[in-house]
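Note that this complex is displayed minus one protein chain, with the remaining chains in position.
Which chain is which? They are A, B and C, in the order written, and residues in each are numbered from 1.
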Amino acid sequence: MDFGYAPRVQTLRRQVQDFLEDYLLPHNLQWHRAVADGQFPLQLMEDLKALAKWDGLWNLFLPELPEDAPGTRLTNLEYAPLAEIMGRLPWAPEVFNCNAPDTGNMELLNLFATPEQRERWLMPLLEGEIRSCFAMSEPDVASSDATNIQTSIRRDGDAYVINGRKWFITGPAHPNCRLAIVLGVSDEGEDADPHARHSMVLVPMDAPGLEVVRNIPIMHHRAAEGHCELVFRDVRVPAGNLLGDEGQGFRMAQARLGPGRIHHCMRTIGQCEVALELMRERAMERRSFGKYLSEHANVADWIAHSRLEIDQARLLVLQAAWQIDEHGARAARTAVSGIKVVAAQLQTRIVDRAMQIFGAMGLTPDTPLSYLWTWGRAMRFLDGPDEVHLRVVAKDEFRRAREAPRGATSQYFTLEQDLRDTH
Amino acid sequence: MDFGYAPRVQTLRRQVQDFLEDYLLPHNLQWHRAVADGQFPLQLMEDLKALAKWDGLWNLFLPELPEDAPGTRLTNLEYAPLAEIMGRLPWAPEVFNCNAPDTGNMELLNLFATPEQRERWLMPLLEGEIRSCFAMSEPDVASSDATNIQTSIRRDGDAYVINGRKWFITGPAHPNCRLAIVLGVSDEGEDADPHARHSMVLVPMDAPGLEVVRNIPIMHHRAAEGHCELVFRDVRVPAGNLLGDEGQGFRMAQARLGPGRIHHCMRTIGQCEVALELMRERAMERRSFGKYLSEHANVADWIAHSRLEIDQARLLVLQAAWQIDEHGARAARTAVSGIKVVAAQLQTRIVDRAMQIFGAMGLTPDTPLSYLWTWGRAMRFLDGPDEVHLRVVAKDEFRRAREAPRGATSQYFTLEQDLRDTH
Amino acid sequence: MDFGYAPRVQTLRRQVQDFLEDYLLPHNLQWHRAVADGQFPLQLMEDLKALAKWDGLWNLFLPELPEDAPGTRLTNLEYAPLAEIMGRLPWAPEVFNCNAPDTGNMELLNLFATPEQRERWLMPLLEGEIRSCFAMSEPDVASSDATNIQTSIRRDGDAYVINGRKWFITGPAHPNCRLAIVLGVSDEGEDADPHARHSMVLVPMDAPGLEVVRNIPIMHHRAAEGHCELVFRDVRVPAGNLLGDEGQGFRMAQARLGPGRIHHCMRTIGQCEVALELMRERAMERRSFGKYLSEHANVADWIAHSRLEIDQARLLVLQAAWQIDEHGARAARTAVSGIKVVAAQLQTRIVDRAMQIFGAMGLTPDTPLSYLWTWGRAMRFLDGPDEVHLRVVAKDEFRRAREAPRGATSQYFTLEQDLRDTH
Partner (left out) sequence: MDFGYAPRVQTLRRQVQDFLEDYLLPHNLQWHRAVADGQFPLQLMEDLKALAKWDGLWNLFLPELPEDAPGTRLTNLEYAPLAEIMGRLPWAPEVFNCNAPDTGNMELLNLFATPEQRERWLMPLLEGEIRSCFAMSEPDVASSDATNIQTSIRRDGDAYVINGRKWFITGPAHPNCRLAIVLGVSDEGEDADPHARHSMVLVPMDAPGLEVVRNIPIMHHRAAEGHCELVFRDVRVPAGNLLGDEGQGFRMAQARLGPGRIHHCMRTIGQCEVALELMRERAMERRSFGKYLSEHANVADWIAHSRLEIDQARLLVLQAAWQIDEHGARAARTAVSGIKVVAAQLQTRIVDRAMQIFGAMGLTPDTPLSYLWTWGRAMRFLDGPDEVHLRVVAKDEFRRAREAPRGATSQYFTLEQDLRDTH
């Protein structure tokens, strides 16, 4: 057991942090002004990506990177502390080609793509030439249970025909978005195993019949890359666009999630650190009732609790990353559900305190706080609502209880059971 | 960074766990029956201690054990997971000679005792032949601030004369308690530095004028070893009973606390695990409204949150233990304050959920829950109330903010400050 | 709508408050000393009861008091503010013959007793000559669902024979306790309607076969009047001891609860007020870090929240009392479940804050806080756990939703449903 970062990780942390401070933060206002004007600052992004790639800070997330692809090969435990730093600035991860949902899509393609699919989609993604989205959630069913997905993927000759409506699909508003990986039902038979009815197909964004209906505002915030509503009306793709095997969609969707959630959660930690830095600095500058806010014990308590909660959450996430590396994503499934709940609830709690310390200004777009809260709130649904993940964690406890020797806990009782029962 | 226990620790964990299950749990009811009858089960304790010593499970807590003393030399990080197991049964730590406050007293004597003091007090403590108490808290001042301590330790010829009242002193009701380490004011001068006015003296429990007024019930629970109120009326001890130097009492009291808090917190984790095991088993046995409690989503949520909170807290405590080992107790001061708050608040929260799942039975002495809640609640004051420790954590955040480059956080703002100010 | 107490209520409040201050509080220490010595201070109680009766402060709780019985006839809304005052001192209600469970038992007897039963049990209870208990909860079933009750009441000739185990039965340790009203199953047929299988019988405490097994400590506190475990082994009572009709036990148990919960909840409010008074006074006396606790903003926040929570809870309870008076206990069923949850959770929350402000002293028996917390915690199960009452409240919301015109809420949506669906 060792709580220190490995030397390689310490070096990379310093590099990523320096890159962020030297090249990204100075353009932060430029970025937000462009976005506020409805423009995606593509040139800035491309310039920064070229720089990051040149610096070797590229594709840091993928341990099993294809041999011919550019990037550093890091384990989840090594990458996690870098994701924390990238998380500090919401638009930073793309600079390092480490942004969702492309990371998960690249993992998926890396595992399941045919040589043709690799050539056409994976390599450009790994090079950062194109962007992609992952079309799973639907407005008309509880996304908490992926077996509910209804979009149909019907085989018709040597093509698949897709019909359905998706929403909260991240990415389609990005000017370089070229690919949607679509999850849908390929076997509508009544007897079909609910976990073996779904398939995934690769759909070019310009496929006829695919419409981006709107970029849905989340808490009135409209993301630059978009959280979009998509409609598929008789969208036809060649049969060769099937990803993996028919009926494997549900299992592939599950497999996609482990490392991606580590990334999300570590970015959350990074965002919480920014919020904590903002609030402690504000508390030391602002005065009320004759003293600095930092001298009011309630404000100091919020800051102390925030520190303790962030530090605990970080350790839990890092431990889950370690579990994936040691035992595989499947074995870490409960741990990954656990961190998902912890991180999302953490972010809204921490940022809410920061907003309260900032006063009205904390609700404006002048600080990043309103965005950070919003994103934290959305995290409480994305990839499954808290309640679904708590359910997974509870089930695992009940499994442990079943596996414990019968009556093990009753030895801790302090009154003899039979005394109570016979007297 | 590595989240796995070292092989040596894994072996010891298994040994301590087996010892607990093989030798202690079978006597748990006997223990509680004796205590309920007002008797300390001394013979049972001595037998078990002999066995533990023989098994090499003895004095596990002290890295710098004197050469001539029995015991295993473990680092804090190695010992912590064993303290967790011992914590499962409140009377277990003494069996391994690892119980508070003797552990802290042994550390203190190991650091500051003269050869005579070592011979008379430290060696019998290390052998488990006697027990001791640490007399610091006083009823008439806020114990949250140790400089408030008022008991007087006055030099009179070649003796010290002690007058004062102490309470919540753990240990005096133990039949083998022979020694009180007393903190008091030795310099009552008005100009005295408040951090250099206190001294510690070693007082035999049978010293004339030392009266154990009562064993104070805590939430109506009267501990077997006692949390006692003591009065010192002109208690005289030889000058050679001074521990360390005059005026160093406050600093010695501070030094005493680091590892001891790690132990406390890990025992808390162990107690929370027991509570979690009890609640999940009960939830799987008890039915209401046509289903098992475990099938009610609110109950399942409590169990899931308990798992996530315990796991986070354990990691934070282990990290603090690692910090003490790596950088010393002084450098880990903030971390140690942090875990103190986290663990105490955790215990009452977890056990409260367990009580709710057990229904009325959870409040009776038939299960350990009421004791565990009580002890958790007391932990929120012992060694300083939550608020004092939160204050330490907050101060450290403000220190970090002061040390950060000026304006570092403002780069994360999304509106140019001067734009706002000049427009 | 009017938030002022009626003049009559104002007068009575002053009278009860004065009585408490003039006659009860001066004997408070005497009371606790006797109880600590294991003695019920019966003479003191009888003297004070005589005085209260003489002052007309007697049987204040029962609107439909029998004509020939002593007492003031108050509505629930009138009595509630007096119960709040009585609640300030845990042993006060008995002085006014207003203590649970005798109040509920008197209500029950008043509604269902035969003339003989009235003569033998109701009149002595109304006169305060005897005490009684209500034997419902059982250790082996979830008491949250009264249809689970298993104690058998079997007709055998012109007698009933009772067998079973009850626990958490308040009152049997009182030296004057003479009567147990026992709820059990009289129809064990498989087809029996689960709500029409139970009956109530009146059992003298000295009936052969009725054993008081123990006075169960609650959080290690053993009540003077007892929360006892009882065993009934072939206890025979004449058939005339049946209360009401066979099979009506469940419904009678339900009917018993409305006003009794108002009383409980108002006493809780009174106890919370005492805790608030204690904490604010302590906060103004005690200093830490150079200022009074009251000057620390976190402490001040706890006090402010306590005030706001108590005031809200009181209004909700008073509103429920008004509903019972206006519309009957049945119509107020949801309201009564609601206040039960609110009050019990309030008490532990408020008292926990008070304990934190008092420091270690708050856990000792030197202040009433540890008892008040314990009693609040027990309230979270007594008469049904929180979760059962929340369930009742939620069900009522779902009923309201079903009764609302279809689509009423969708008018509040801000996007046309068909726009979303057709686009």
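Throughout what follows, a residue touches a chain if its C-beta (ideal position, glycine included) is under 8 Å from a C-beta of that chain, and two chains touch if they have at least 3 such contacts.
These numbers were taken from a predicted model, which means no experiment stands behind them.
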Touching the absent chain when the full complex is considered, from A:167, A:250 or A:413: A:167
Sole residue of A:373, A:398 or A:412 that reaches the chain not shown, by the stated touch rule: A:373
Among A:127, A:187, A:295 or A:387, the residue in touch with the chain that has been omitted: A:387
Touching residues on chain B - with respect to the absent chain: 139, 213, 231, 296-301, 420, 423
Touch list for chain C against the chain that is not drawn: 1-6, 9, 21, 25-26, 28-29, 32, 77, 88-89, 274, 276-278, 280-281, 283-284, 294, 297, 300-301, 303-305, 307-308, 311-313, 315-316, 318-319, 322-323, 326, 338, 341-342, 364-368, 371, 387, 390-391, 393-398, 400-402, 404, 408-409, 411-416, 420
Absent-chain interface as seen on chain A, which is shown: 137, 139, 142-145, 167-168, 216-222, 286-289, 296, 298-299, 355-356, 359-361, 363-365, 370-371, 373-374, 377-378, 380-382, 385-388, 391
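Here is the rule we use: only the chains that are shown with their structure count from here on.
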Inter-chain pair with the most contacting C-beta pairs: A-B
Chain centre separation in whole Å, for chain C relative to chain B (CA means): 38
Residues of chain B touching at least two other chains: 364-365, 371, 387, 391
